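Heads up, one of the protein chains got dropped from this complex, but the rest are sitting where they should.
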Amino acid sequence: MRLNRWDEFPIRKSATNPSYKLAWDRFGQKVPADFLTWQANIVSEYKRPDQFITHCFMPWLTSIDQFAATRKLDVAALNVYHGSQNDVTGEDVMWADDFYRSVKKINHIVTETNAQAIGWDSKGQYPPFDGQARLFTYSHIASGANMVEYWHWHSIHYGQETYWKGVLGHDLEPNRFYNEVSQTAHELQKIGPKLVNLRIKNKVAVLYSRESDFGLSYMPFKNGNAYLDVMRQMHRAAFRSNLGVDFVLAENADFSGYQILLVPPLYVASDALLKKIADFVENGGHVIMSVKSGFCDENSVVRYTKAPGPLRKAAGFYYQEFSTIKSLSLRDDPFKVGGEKNKATDWAEFIIPETAKTLASYDDPFFGKYPAITENKFGKGSFIYEGCLVPDEIQSKIVAAKAKEIGLMGDNQLTYPIVTRYGTNDQGKTIRYFLNYSGKDQSVIYNFDKGTDLFGGKALKKGDSFILKPWDILIVEEM
Amino acid sequence: MRLNRWDEFPIRKSATNPSYKLAWDRFGQKVPADFLTWQANIVSEYKRPDQFITHCFMPWLTSIDQFAATRKLDVAALNVYHGSQNDVTGEDVMWADDFYRSVKKINHIVTETNAQAIGWDSKGQYPPFDGQARLFTYSHIASGANMVEYWHWHSIHYGQETYWKGVLGHDLEPNRFYNEVSQTAHELQKIGPKLVNLRIKNKVAVLYSRESDFGLSYMPFKNGNAYLDVMRQMHRAAFRSNLGVDFVLAENADFSGYQILLVPPLYVASDALLKKIADFVENGGHVIMSVKSGFCDENSVVRYTKAPGPLRKAAGFYYQEFSTIKSLSLRDDPFKVGGEKNKATDWAEFIIPETAKTLASYDDPFFGKYPAITENKFGKGSFIYEGCLVPDEIQSKIVAAKAKEIGLMGDNQLTYPIVTRYGTNDQGKTIRYFLNYSGKDQSVIYNFDKGTDLFGGKALKKGDSFILKPWDILIVEEM
Partner (left out) sequence: MRLNRWDEFPIRKSATNPSYKLAWDRFGQKVPADFLTWQANIVSEYKRPDQFITHCFMPWLTSIDQFAATRKLDVAALNVYHGSQNDVTGEDVMWADDFYRSVKKINHIVTETNAQAIGWDSKGQYPPFDGQARLFTYSHIASGANMVEYWHWHSIHYGQETYWKGVLGHDLEPNRFYNEVSQTAHELQKIGPKLVNLRIKNKVAVLYSRESDFGLSYMPFKNGNAYLDVMRQMHRAAFRSNLGVDFVLAENADFSGYQILLVPPLYVASDALLKKIADFVENGGHVIMSVKSGFCDENSVVRYTKAPGPLRKAAGFYYQEFSTIKSLSLRDDPFKVGGEKNKATDWAEFIIPETAKTLASYDDPFFGKYPAITENKFGKGSFIYEGCLVPDEIQSKIVAAKAKEIGLMGDNQLTYPIVTRYGTNDQGKTIRYFLNYSGKDQSVIYNFDKGTDLFGGKALKKGDSFILKPWDILIVEEM
């Protein structure tokens, strides 16, 4: 069964009605979920108690309902490929871990990821630089993975995946990549029991609405997948400030325990979901929300009230008009990101504030009448709304400023390319990762409780400093 | 019936023979024209005397024969969409009016045009700047439209045209656009009787040959639609000098009453039509003609004489060769348009003058042997031939210079972005429009007979000046 063929069904393609398409796409999601559930029930009758059921999912495949599909599985398994060499970002590894750890709210496993190189031809062969393979493995574990497997052991000698290279090359002999995998595996043999089953508690969540992604794909407001772009951008903004992030699925929306809720374009949403968001704010939560949220109801039908519909009171504004834009500067560089990056792009809603205050305005005689970004105090919380798309730098400033304002940054002074993660292990100890996502030495000041470097055994106390070599890792077990 | 599917008929596509394709395309035109005629005949039997029959046509759809299709209709109706915000040009509104007013030689109506925004997705939403909606309406009326309707009243909440926005948005409440439509409508309630049925007499005509467009599409000499590009460029050249333009259809070619005939690439033409053009010149008319004219006969078969075939004597040259070019400068900037714009593009015919004189030459060792643009005095008239494509600026200079030479510019000193139009109303008065197609205040000197500003009631006499605000309009009724 090839799920990515679903959208090629003739009836779905011929339908120009977004509501009709959404019904089809919901059905398209139900089929594989039902199938996996049925299969899992059968396997459950026969498997031993020490065996578990899993299935290998790709993170970006919005045409599958991961929540329904994993209901009867014991563990969600992740199939994620990422950039190598100079295209290493860390975020493209860890967002997928964050997502799959969140789906079942337990630790997950990685059943496929890059070995030497990937490709269905040989146009994009990028074997990792020294150290990157080890870094990727620890990044997965730091994000809650309990296992990392490669696709595949050795490179094959013919067929479509000839250049989807394995740990071994075509010569079947040890090599640079194999040696690094071997080193990491021997490390894990020693310290793995302290790393596995890491319990991670985050205060920031991204609200993930697959139906909004569908809805926007029927009536896109820009080229490419705007939904995934903003969703990833919001995750990246938190990631780069070393704020741990969970995903909350719209069909299982529970915001309890979170302080910040990041909301990518929530184009399709029921009144009930929008009310949950407003309630979250009223009760002290902080929302950062992107364009077009609240525009359509749960059937992808545009609401016949002033936008953003049921969110109007919590957001503190309404709008009646919107415009495609290429790029507009923001007046007076409100986020201090500098000339080139100080801009709104793609879309501008003509916001009329009621109780919201303006955080940023367009530097334009026509568009300047409307705020670009607003913030509304509502109940005990706050509601930031972005009426336009913004560059990564502005999104990062908005998220980091809110986190700092409400005291979420804590003692953490470190930012990307130093990536930190932490959680509690099976022994109740805090495990803290320091990952160098750069090709340069990085000096790190250790600002946490006393602990021990699990590789070198050295003791570390608050105020100590250490050097992370390119793509290197330090793991500390606190006392 | 979807007419734009005609060219997807398997037999038409498989035919590589231009003559064969033309026969098919003629048949393809005949079908909807026959259909409309049949329907109109039926309706005529039943309609009341105060009712009229019309049909909504798109101006750029060359696959329909507008002349034959409107024969039994009372009024031709126009369905035209145009740029908004910073893409407002005026010409993209008025060329369509000029065309449809010319088809039946009576005033037409506009049954569809932009309301707030258009699009089958939301990637190109451009609600107009303040004042533009009103400007578009008066531009249509100034060009002979007797009615302007929007598509559509309110925005719909689902379906393909969710973002083809109406006068009202999805919230169904009054808004900025509605308010402007309302203002315009109330103005028209008052002054409409003085504006309707404007009788327009022009001295400049564009010769429109749908079959040349077809012929060039089978054997294109550049990417895009060269025929429409040059046709629109010639119209724009006149438009920007405030020269009113009619269209003369090749299948109904009557040049009487015109002094200048603008001829886009007349690639497909009968001997008879070419003789009419030569006779027009011999009798005192002035022709400005673009490349490839006269190359093929009425069956899209290349003539087996030296080009431009039957036009040779009137044009005063022949050619045997031609070349694709990217861009060639013209020697000594003959039209004084400045470095960047002083060029020929796309196509160069190797003109050998016989009686024609050279207006412009290529600045190139090889191509420089051949004139780029020539003028021939023939009988009592003149024949300018462009053996290459030229930028807008050169086309405008050529058209304006000829108009000035033969005294067509009259008292008009105004040029784009001030657009002027005039005609005679039902009361026999001259109605004169001044339209500001820019986002800046424009100072205008009134150089015409005494009249009254129909909006403000102020008297105006020759030599007075007034200010037009951005996108604003003044309408004068002369005494």
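Per-chain residue numbering starts at 1, and chain names A and B are given in the order in which the chains are listed.
Convention: a contact is a pair of C-beta atoms (placed from the backbone, for glycine too) under 8 Å apart; a residue touches a chain by one contact, two chains touch by 3 or more.
Keep in mind the model is a prediction, meaning the values are calculated, not measured.
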{"item": "Option touching the unshown chain, where A:W24, A:Y81, A:Y126 or A:Y304 are the choices", "value": "A:Y126"}
{"item": "Residue, one of B:K30, B:K47, B:K105 or B:K306, that touches the chain absent here", "value": "B:K306"}
{"item": "Residue among A:E45, A:E173 or A:E340 that touches the chain left out of view", "value": "A:E173"}
{"item": "Sites on chain A contacted by the missing partner chain, in the whole complex", "value": "85, 116-117, 121-127, 129-130, 155, 157-160, 162-163, 169-173, 175-177, 439"}
{"item": "Hidden partner interface residues of chain B, rising order", "value": "16-19, 218-223, 299-307, 320-324, 365-366"}
